[in-house]
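All protein chains but one are shown at their positions in the complex.
Each chain gets a letter, A, B, C, D and E, in the order it is written, and its residues are counted from 1.
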């Protein structure tokens, strides 16, 4: 099967990190294609960034359907464009926040999230609420690292420190890493902390593989139904569709 | 004061309807400027449409700040781009669904919503939940009219019929019209049905005027804080900002 | 238009403060009449005080209808008698807690409340819950000032201090002042703290003006319907009504 | 022990019905004193009625403390004045809606309520929510009988009919009768319907007896603390209290 | 009337403590029979312990029905086997956590719980949620005492200390003791702390007595209906039932 892993920001380095993480866990028969939009923000740290990222996600999902992908992973922890991509796709589409929250809920009664900047905390809390899993999450914590500094030497120490505080103070059984750029840190943190640390990129890849293997795709009768035909104008005019 | 009323879709006819409704209720000293994006969908009936509309809203809000608007109304019932516009603006920003839900909550313990197509029902339900007012709403009902058919002769009858059913079956004290294109129907429906029928466009105009008069703008310390500086690439490169 | 601002307690000084605050923000064509009951507690700091205040509110609302007021503001943060007044009134009726919670929700994803005494905290929390906005409020804080000491020199410093702690610790974008007697402090606190500080009296005046301008009054088909005819006895016998 | 059963309305006939029901279930050593206010509505069917009834309840509770009652039952299904009475009393105070909801929750996972008029449905729903038991209640149903017609021959048939529909349609294990005036119907309805039918008056008497026997009274450190000293004016001036 | 008090663990000493507490509060005409399973854990501190305890509870409830008990109390704070016992019993069945949460809700707007070990905190929180009373509870606190050490001299001091912290920090009006083995400590703690301290064993006894006196038993039409006939095999084969 072929899974399209969409990095909603335009940082090629992060697309590479994410693609590598995805391929590390993909099954033997799974082809991972990691992509990023042509246009948009280099990292996603505000609602404005999310608005532009969502358009990039929609464009990659539309192109992905032409290329026949079996499923999609949206690799930004705010899950921007998730509902739009789901409308466009026949197969399953998972955001990494969504996948991570579901995975952590399967491993423990209660979990916490460690994210990048404090200003992304309400975004994560809003998603928990939208997915209905807010009661499972004790606390969303910020390690106060800008997304693009995640690869710096100091970053791991700060993230590990916040994770340790979460484990010791929050009464939790699992942790979620709140950024696609942290994808490769999960195994080491799990070992070091002695509790399951969930990364959303790898969780989403396995769950999308699972749904495809089960023959299950996005429901097309509810809010994931294909968009009705519509005239678009201006630089988005190529999104115009007509009834078949 | 000057209020920018943004029609998130690209239908000039609807921008005119919305602007007219806004001006009808604006205070003597209020200047209403009704605008629409250069690019995007002609009407908004899916999550894909919302994704593109949000970019249009962000662009009009950014330009609006340069032009010194005191506040903004986003005149599509899905409130697309609301959080992005709030990050960009100094003054208050209200979506019409948000404004209508708040207004109806001030008039009655319970209200219902009459919207256009069944597929927009979950969008309205999601907004009710995000704003925390879901317990005040008894039911979101669809009149099954495409947005662009709202001006047709048959539309009023169907909307009035669904409103009547809501009044008779839902045990409510107020009704909300679930589309910016219905802005001018509220007074007549109120008279005909004998209960307050809230249109979000006019409600939002008055509430934004109120907040401006109170000297209150969008909070800049929480999730409405200005976006951090960011490099954007491709056709959105003009959104690149640098720290002052 | 004529708006009746009811101070539910019997302190003439507070009625004056509240009336002054209301007139400061009222539109040119709005006449503000500030009133207080003939009988009842001098300030409202318990459920017992609220019970007597509610009767005073009902009596002023009944008299107000005879005088033809277009709308009402109930200027005590526990919103005592709100539902009774709504049953009696044709126009809109807003409590100041209700108005302040709605206003803060329009300005920020999350807000906190600073009230007078710790024992009024559960009253505010109960109202947040009843209005459905409890998820928007991070914390209700007490500055530990009795209502009637609000005008003393020390009071401003304590309130400002608690507001500052709320801003620094609660991750909020807006603040609500939890007492009608704090009505005149909001503008200075907003400036000093750098985030919008909402006072319910002024917010309620503008929202009631807005609803009247929109032609919207209390819904008379739901739980705001006029009370059924009823025989009252004893000193409340003048409340006896008969079917028309 | 001595329990004061307060009928919050001023119908002597209903006070008698309620007192009789209370005495039927009271333990051997329990003295039941059934009382009603001197002033107020003859039956309680609106928020206005509730406001006046709450003052009557407060006055009877204050007098009751002087007379040394061990506990109180408030025998109107809207529980008017409950929080005020709790502040005044040393012993336990239970409203009959509250008692009935707790009792039904002990007998079944889910219950329904059959009340008098449709306009009291939102009052019952609000109480369910305030007490936190809304998820246990499937539906609040109205038999459409005015409170003062409860003793008419037709009333029993209508109530029984609505109870039967609740049993057959709601998937419930217990029923709650939503009016103090229905107190004597519960045993017969239980037999006829084959499921436990809870009357709040009798449930409240037994629960108040239980709490007294356990040596438990209203908590005086939280929101049931004695009211702070306060000056009252006008016809309520006798409520003025001073610090000891 | 005859009430069966089931200690779900197999510690005879704790059965005695519980029985003694139950008899201390039982009415003159109530016979208390305290029992424990033949098999299972000596104390209940994990979900595994609860699973085995539930089978013991079911067996005692089945035998209890043959012996004609009028009602049951399950005296372990995790309420293991409650729903199974309710299916088997004609009369009322109350768990002590359930009874204590209801009692505390009748005495105060908000309460806290003091339990034994931190690992039982999520069990109590889950029960609060299942019963719908989670909003009434401010916090579940652990005194960090293993169940079987409850009788040691140091235990009372630790429990009293945690209760004092709850009273001083949680803004509560009542406390709940989170273990059947604490049954005899409540009166002394109430006196010492100056707020009502609820023990579930004694509360459950009085509430079961109340329900029996009211003629109310477990609803047999909902989720407490008698189990359908079923073939059981192996060592549980004696649970096989056939349709009558």
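Operating definition for what follows: a residue touches a chain if its C-beta (ideal position, glycine included) is under 8 Å from a C-beta of that chain, and two chains touch if they have at least 3 such contacts.
As the structure is a computational prediction, the values presented were derived from the model and not from experiment.
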Task: Visible chains in contact with the missing one - done: A, B, D, E
Task: Contact set of chain E toward the excluded chain (per top definition) - done: 10, 37-43, 45-52, 54-55, 57-58, 81, 83-84, 86-88, 117, 119, 122-123, 126, 129-130, 146, 222-223, 225, 227-228, 230-237, 239
Task: chain A residues touching the omitted chain (full complex) - done: 25, 27-28, 83, 92, 94, 98-99, 102-103, 105-111, 131-136, 167, 171-174, 187, 190, 194-196, 198, 202-203, 206-207, 209-211, 213-225
Open item on the list: What does the interface between chain B and the hidden chain look like in terms of residue numbers?
Closed with: 118, 121-122, 126, 129
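The rule we apply is simple: only the chains that are shown with their structure count from here on.
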Task: Same or different contact residues where chain D meets its copy chain C, judged by the half mark - done: same
TODO: Could you tell me the distance, in whole angstrom, between the mean C-alpha positions of chain D and chain E?
DONE: 27
TODO: Can you tell me which residues of chain E touch two or more of the remaining chains?
DONE: 109-110, 135, 171
Task: Arrangement of touching chains [line / ring / star / complete / other] - done: other
